[in-house]
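Partial view: only certain chains, each at its native spot in the assembly.
In this document, chain identifiers A, B and C correspond to the written order of the chains, with residue numbering beginning at 1 in each.
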Amino acid sequence: MPIITVEMWPGRTREQKAELAKAFTEAMVKIGKTTPEATHVIFVDVPKGDWAIAGKLSDDTK
Amino acid sequence: MPIITVEMWPGRTREQKAELAKAFTEAMVKIGKTTPEATHVIFVDVPKGDWAIAGKLSDDTK
Amino acid sequence: MPIITVEMWPGRTREQKAELAKAFTEAMVKIGKTTPEATHVIFVDVPKGDWAIAGKLSDDTK
């Protein structure tokens, strides 16, 4: 019963998310030996202003 | 100090969330032997378009 | 398709976890209008030495 959670910056379209969900599920089923129905994929869009790398918010353009 | 996180599709009303929080906390206190004050319940509404099952986004009506 | 994640200190027995899972699922179904089969409950035991409150690890007895 795998749950795959994807945290990323906003910007991916619905089509990209649909393709990603399909690709992740196929890999999980093929490699991880589970069923498609048991596989959940959850996307979490994290605004750049809420995601810091190296101590700096990612929408900081300075 | 239990933290109970509930990820679900949007649509529950404030009243439903209030009732769920009360029920989860009472179960945690009674069964899990903790205090109400120590029990946190966090609701996360995940849009259907961000939640795929069997490789398909859940708002896909095709 | 609710996913209920419970983070808590270790110490609950298998029986307590089974009872908690049952109680959470029943509340979710009754109040949140979903099905039992769609409801997942995941327990995460967090050692007291990995959980700080007020800046102090919870197994600190000083």
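Heads up, the rule we're going with is that contacts are C-beta pairs under 8 Å (C-beta built on N, C-alpha and C of every residue); 3 or more make two chains touch, one makes a residue touch a chain.
Quantities reported herein were computed from a predicted structural model and do not represent experimental measurements.
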item: Number of identical chains forming the whole complex, with 3 shown; value: 6
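As a working rule, only the chains that are shown with their structure count from here on.
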item: Homomeric contact chain B-chain C: same or different residue positions, threshold half; value: same
item: Length of the line joining the C-alpha centres of chain A and chain B, rounded to whole Å; value: 20
item: Chain centre separation (chain B, chain C; CA means) in Å; value: 12
item: Multi-chain contact sites of chain A, meaning residues that touch two or more partners; value: 40
item: Chain A to chain B touching residues, read off their complex; value: 14, 17-18, 21-22, 24-26, 36-37, 39-45
item: In the complex, chain B residues that touch chain C; value: 1-9, 12, 16, 19-20, 23-24, 27-28, 31-34, 51, 53, 58
item: Partner chain C, residues of chain A touching it in the complex; value: 1, 3, 40
